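The block underneath contains the structure these notes are about, expressed in structure tokens.
As you look at this complex, bear in mind that one protein chain is not there, while each of the others sits in place.
And now, chain A:
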Amino acid sequence: MPEALAPTSRSHLVHRLAGRLEVRMLGLALVVFAGLSLASPYFLRSNNLLNLLDQSVVTGITSVGMTFVILTGGIDLSVGSVLGLTSVLMGLAFGKLGIAGGIAVALLSGGAIGLFSGMLVAYFGLASFVVTLGVMAIGRSLAYICSGATSISNIPPAINDLVYTPILGVPSNVATLLVIYVLAGLYLSFTKGGRTIYAIGSNQEAARAAGLSVLFYSVLPYVVSGALAAAAGVLLSAQVMSIDPLAGTALELDAIAAVVIGGASLYGGRGSILGTLIGVLIMVMIRNGLNLLGVNPFWQGSAIGGIIIAAVLVERLVSTRVRG
């Protein structure tokens, strides 16, 4: 065919670039890992590595929900205060409903808050930034009110088992993190719903004209994000054996950073769960490493911020070359 695809070589280039984004981030993660191993004798010790994964759990789980939302072209600023509020609600429910009941309350209320945000965004066309900014403020304020502005520390001790019972030699909170990543990755790549989420973020009009359920799958990511923020709250509470209404403050920034470092586009349609996992690990390693090296903790923000900006810059350079 004369009109068929003149620029074959260019499509190879596109392929390489698109493939390289995650590869590049994985490379960066390995460089950070190797650098820290050399710089600090403590970094490679097995209890530090476990510690590293342990520290990834809260940001990691929240970032999965954030990935869903960002893939549709939205953003969820409320995850931190959803974590705080749902933890407080769980703490209040423990007395009457027991451990399982308390966890169910947390997950359901997290999902319900996400449903609320998602409906406002999808049905009324409000900007997700504004809606979730509002929900963020409301959530934090309700967390204070419900908890009476103090920590809840009378938590059933058995819940601590949730975090540290080993499953196949891995602490159960880390196992939960890995299971969530595997399920989310499979969902986004191999199901109708997952591909619809990508299609909506990439070109909502085309998704609509092709008959995909744009409304449903625009709301779903916010529900997932709310529920996963609550799940992160459950594990955090079990870890520290105390529920603080302030818990999860600024968590949304870490989650967005992880997703962006992982190569997702804030315009939607591009990104992956694997990329997000790498993003989370890079951030946690840098935090952990700077601690081990005894660097003033105030430098952490600069390091993380620099990486975010570099990641977005790379994304822009790549996407302008790909999309022309």
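Operating definition for what follows: a contact is a pair of C-beta atoms (placed from the backbone, for glycine too) under 8 Å apart; a residue touches a chain by one contact, two chains touch by 3 or more; residues count from 1.
Quick note on the criterion: contacts and distances are computed from a predicted model.
Of the names listed as "ABC transporter", "Oxidase", "Heme exporter protein D" or "Acyl-CoA dehydrogenase", the one that matches the UniProt record for the absent chain is "ABC transporter". The omitted chain makes contact with just one of the residues A:A210, A:L293 or A:A310: A:A210.
The chain omitted from view is touched by exactly one of A:F33, A:F116, A:Y198 or A:Y222, namely A:Y198. Summarising the interface, chain A meets the missing chain with residues 1-7, 10-11, 14-15, 190-193, 195-196, 198-199, 201-203, 205-213, 269-270, 322-324.
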